[in-house]
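Not every chain of the complex is shown here; the ones you see sit where they belong.
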Amino acid sequence: MQPKMTAEAVTAFLTSVFPLAAGFVQIESVGPMVARLRKPVGAQNLRPGGTVSGPTMFTLADTAFYVATLAMIGPEALTVTTSVTINFLSKPPGDADLVAEARILKLGRVLSVGEVTIFSDGRDDGPVAHAAVTYAIPPKR
Amino acid sequence: MQPKMTAEAVTAFLTSVFPLAAGFVQIESVGPMVARLRKPVGAQNLRPGGTVSGPTMFTLADTAFYVATLAMIGPEALTVTTSVTINFLSKPPGDADLVAEARILKLGRVLSVGEVTIFSDGRDDGPVAHAAVTYAIPPKR
């Protein structure tokens, strides 16, 4: 199955319907059942100790899976998260971008289920977080 | 087991070490193994459709469990989230506060494990989100 939207089309759609999400990340690429996003880290993303906050990584995981799903099903702003499990694996340094790789495992009529792995750019000792994500797809009008 | 810190003491601690978290919520109360927080909802917390965004509810759940745990163990800024599972149950309206009730189920030497239930203030048809949360407690120096 090929995506119905390019990275540029998803970025334009997000910018129009959800500007906060569009400003939060850069969509690097989308492909069949996958998407790759980059999150530049700033002061407002840090927590005590100078590492990236959990909510920043959650937002990145949630957005990455939204993008992977939108690219496959086409522009459906009302697609909503129903469930996320996120495991924080190691503390990402506050001076490197985060990179998220989203992968859809099952794209059904009602639910899109998959996972997102988050890396700290330039580190090669494994991911910093991993999420299992489920989105509900609104019924066709 | 009684908490080691009052709601006021946790608020003062958060304000000093994690001002972003302190500005995000109001700590209404803490008690033995529990905490109650309030999140006023603003435009930056909304998503398409005018409901509260998933990251806002995640941040509230994460912060509420941090507060419940800090109140029990005392000021340990480096206590970090290791895992969160959040289920989004219904769409909270964008014009009402969120209220979070955190409850610790197991407070061990290394991990604090529990749950957070989030309500939309003034609605009586059940919670809008529920999270299972685990925090790692840093070893004593």
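By written order: A and B. Residues from 1 in each chain.
In the analysis below, contacts are C-beta pairs under 8 Å (C-beta built on N, C-alpha and C of every residue); 3 or more make two chains touch, one makes a residue touch a chain.
If you're wondering where the values come from, they're calculated on a predicted model, not measured in any experiment.
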| item | value |
| --- | --- |
| Total identical subunits in the assembly as filed, 2 in place | 4 |
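Please note the rule applied: only the chains that are shown with their structure count from here on.
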| item | value |
| --- | --- |
| Distance from the mean Cα position of subunit B to that of subunit A, given in whole angstrom | 23 |
| Complex contacts: residues of subunit B adjacent to subunit A | 17-18, 20-21, 44, 47-49, 53-55, 58-59, 62, 77-78, 80-88, 91 |
